[in-house]
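Here the complex is missing a single protein chain, while all its other protein chains stay put.
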Amino acid sequence: MLKCQNLKKSYKEKCVVNNLCFQVNKGEVFALLGANGAGKTTTIKMILGLVKKDEGEITLEEGMKIGYSPDTPFFPPFLTGREALNYYGKLQKIPKKELSPIITELLETVGLDDDKTKIKNYSKGMLQRLAFAQALLGEPDFLILDEPTAGLDALGRIEMMELIGRLKRSGKTILLNSHILNDIERVCDRGIIMKKGKTLGTWSKEQDYGGKSLEEIFVELVGAN
Amino acid sequence: MIIAAHAIKEKIRRKELYIVAMIGVLVLILFSADGSTISIAGKPITDYDNLAPIFLIMVNAICGALAIFLSLKTIPNEYERKTSHLVWIRGISQTRYHSELAIANGISCMLAEGIMFIGMILFTLMKHRQDQLWKLIPAYFIMALGIWIVSLLTSLLSIIFPGMVAGLIAAIVYLAGIFHSVLELFGNMVSGLVGKLLDIVLWIVPNLHEIQAQAGNIFTGSSISIHVIVKGLFIIWLLGLGFMIFKKKEA
Partner (left out) sequence: MGNMKKIAYGAVGVILLFTTIFTGRTGLGEENIEIYKKALELQSKMEGTGFENFRLEDYTVAFYDGKNDYVIVNSDTEITTQKREPVMDTLVATAWETDGEYQVLCPTVEKLQGLVNMLMPAAQVQTTPEDTDSANTDNAYTQESHVATIWHEAFHCYQLTNYEQGIEKLIGAEDRETANVADTNLIVTEVDGNEQVVNLYKKEIALLEKAINEDDLDVVKEIILEYKQLDEERKEFLSSECQLAEAYYTVMEGTAYYVEELAYANLQQPEKQDDRTNKNVVWDINQTSANDIKLEPYTEGTNKYYNIGRAQCLILDKLSPDWKADYDFSRELIELIYEEAGILQ
């Protein structure tokens, strides 16, 4: 689905992504792991074309539909959730007749049922759910989720992870960016651990790490560096 | 035009246009009070035929300044709060995105102009000059030409330059545009390097004064220059071209 080779990005003198290589296979949930400032969001933005890479190759499967949920979503405060989804749905050229039921279903899926509440009254968690909902518009094949559980309470996080799991089972490919390791361990198949733009190591659900949890592996790698 | 419609809704909801309404009301009060406060050479001007062209000049000047105010932050705001991300990833080209936002700016400015013209309509009715009402329609559209130029220019500059710099350049070009004839006069009197520089500035800066003068010509009964109108449309086209050329490197 996605192949990144020798990705590099610098802002002024500071290198934020340095020789990054990884691959996301179809149908898997892949994680970019790291603390704040590791270069995860920049990597995602390069993949999406929101930021220009300095060096390296990004190969995406042709004709693939991508859905993106940003880490700090902004929606016009005067709109309701439905109206915001309606706007993005129109941008995606989803036919008018189909759009309304799709939006209803999406709002139900992410747990935002109240049509009347204006976005200006949304909590951070609700904004995150709405961001997720707009990412799902148009039934994308490949989902890129940047910190999808940020701002969610414990229950919200569980619901979000379950949703991601359902999406995976339905055949979606997901690239996930998070620093909450428990969530990653629950739903992801593979991932890379980053620090200061570099890959410190890889992680796979199927691999035997001698009983160590992802958190222990992470601390080991990050601490050693 | 989904992006444009959405941006216009946002402008209306953010109450920017209400500020315009207040300014329009103030200008109306200024002109319509008996014993008008407008006087020249120590004599008050009170009759409609003399006040109407002056009103147009004032409306044009205010609308031009408002065009900068309404257009300056629209596109930069999209990038500051990263709503651009959710647009870019949907395959919307920057040309379309920026153009539609610029169109939203232009339409907002026309709405602002419309609010000011409501003031002018009321003024015309208060002076019992209903026979002059029809002139306001072509005057409105002709003046809109100049306002669109200012708005589009500001929108374009806001893509290329940081906020205050874009605003400053837009303001300078706007002032040079409305004082184009004065600068031409000055240019005739000045020679050497300053004269040459002035010639270049006058060539680049659109003559907003002559556009406004066409609106005034409707009231004075003078002929309207088709050349000026078409030239104004061509300048708008050129500015539109700018949205195809100048793009952001990153969202």
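So that you can tell them apart, the chains are marked A and B in the order they are listed, and the count of residues begins at 1 in each.
Keep in mind that, in the parts below, contacts are C-beta pairs under 8 Å (C-beta built on N, C-alpha and C of every residue); 3 or more make two chains touch, one makes a residue touch a chain.
These numbers were taken from a predicted model, which means no experiment stands behind them.
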item: Neighbouring shown chains of the undisplayed chain, as defined at the top; value: B
item: Absent-chain contact - pick from B:M22, B:L133 or B:V182; value: B:V182
item: Where the missing chain touches chain B, by residue; value: 39-41, 43-47, 50, 53-54, 93, 95-96, 181-182, 184-185, 188-189, 209-210, 213, 216, 220, 222, 225-227, 230-231, 233-234, 237-238, 240-241, 244
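Keep this in mind: only the chains that are shown with their structure count from here on.
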item: Gap in Å, rounded to a whole number, between the CA centres of chain B and chain A; value: 43
item: Contact set on chain A toward chain B in their complex; value: 45, 48-52, 66, 68, 70, 72-76, 78, 87-88, 90-92, 134
item: Residues of chain B that touch chain A when the two form their complex; value: 2-3, 6, 9-10, 13-14, 81-83, 85-90, 92, 249-251
